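Complex shown without one protein chain; remaining protein chains in place.
Our next item is chain A:
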């Protein structure tokens, strides 16, 4: 029964925040903080007490650490099927942690309609937890679409319109919504296609993951259905031709929105690939792998180049996410255990480092009221601590050894070198551009001539605790990643077996 509560807690907490607004603006903040801490606490408790050697693998019925199943819509064999394994647990921990941080970082930034803001924030996180737990494809799609609505409100109502007034926050929010909604519908078509093919073979209509894993698909159909899933995930990840909503949404969103968007929402796409696209369509995925890896490569370079050219600090971080997700995509489709594990670590590390960078740029915005780096410069002496901490996270973002990002990128590259040496070599050279845009961000914002000599307010304890906590976690992830690797090992080995055997078949067929 613990799994439905993981989803319900944010939803109930959100409603309480809204109702609590009439007793003052502080109460909703505390309720939200408590809700997210509870979520994080339950996650940690599960981590301490669960057996994470259980995970779905080919050839047997999937096994889960915790499972919950209740019939929901009988007509289509849809059930409320939730289950937890190592991968979902890590993602839920990340969600809980970033949830706490996004409440904290909005403490001063959001002053209008605090209760409704936290309602939306909590509901996004509830939807994301639902995505990470759902094992019925209908339920998965249900949460996948549902989390868009509060995110839309978050950007459209509390966002910032760009300084030149050309791109409004509503424009950005609508673009985000339409991109994800349209691609989601394509996934729905693919889901229904899969279910109906399975129905024609077996006579059983079901949306259940474990049943559909056994579906026998003709090669051409499998490829088309896989593409349907891939497009939805590619838009959310984002993969390059579908990425254009991301910088707009990030630049216009409030800090908490950016933190959730970069930290968690992008991860739902990678999670979807690992949980659904690969195991359901292993053969088509193996066939598609070279294309996916090429797209990943394009993402790495394109993201890096565009990040370099940005003047808006949040757009820069947004494009750097595109670049980092390129590595994750390569790792996922390489089909080696090491690279898959690396992708998981990279997801966690990017979640932490991007969240920290967005929080820091939010703090800069609160002090300077601009995100334009042309109007910054010389801030190193004007704000206490903040520049130095930014430097740390910029270094983490470029993959400095000792941080989690290094472990992730290193594992991805070393793992995929065996199967795709050329892709790996080119991707590695992409790291150079990573350092270029990270350092140029620091240089433009904090060094150079100062615009004024006025000393700005330093960081208060709330701001310090947030970013220093993230820094400590990143270092832990970089120095001692073993507990995290152990947790996701079983899941990733299952994915690797699916993809690996498909690769072998593909090789022997050629």
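One rule holds in what follows: a residue touches a chain if its C-beta (ideal position, glycine included) is under 8 Å from a C-beta of that chain, and two chains touch if they have at least 3 such contacts; residues count from 1.
The working rule: contacts and distances are computed from a predicted model.
> Unshown chain, UniProt name, "Dihydroxyacetone kinase DhaK subunit", "Insulinase family protein", "ABC-2 type transport system permease protein" or "NADH-quinone oxidoreductase subunit N"?
"NADH-quinone oxidoreductase subunit N"
> Tell me which residue among A:132, A:153, A:230 or A:392 touches the hidden chain in the full complex.
A:153
> Quick one: say which of A:73, A:432 or A:455 touches the chain that got left out.
Hidden-chain contact among the options goes to A:73.
> Touch as defined at the start, partner being the missing chain; which of A:181, A:210 or A:497 qualifies?
A:181
> Spell out, residue by residue, where the missing chain touches chain A.
72-75, 112-113, 141-143, 145-146, 148-149, 152-153, 156-157, 170, 173-174, 177-178, 181-182, 185-186, 188-189, 192-193, 196
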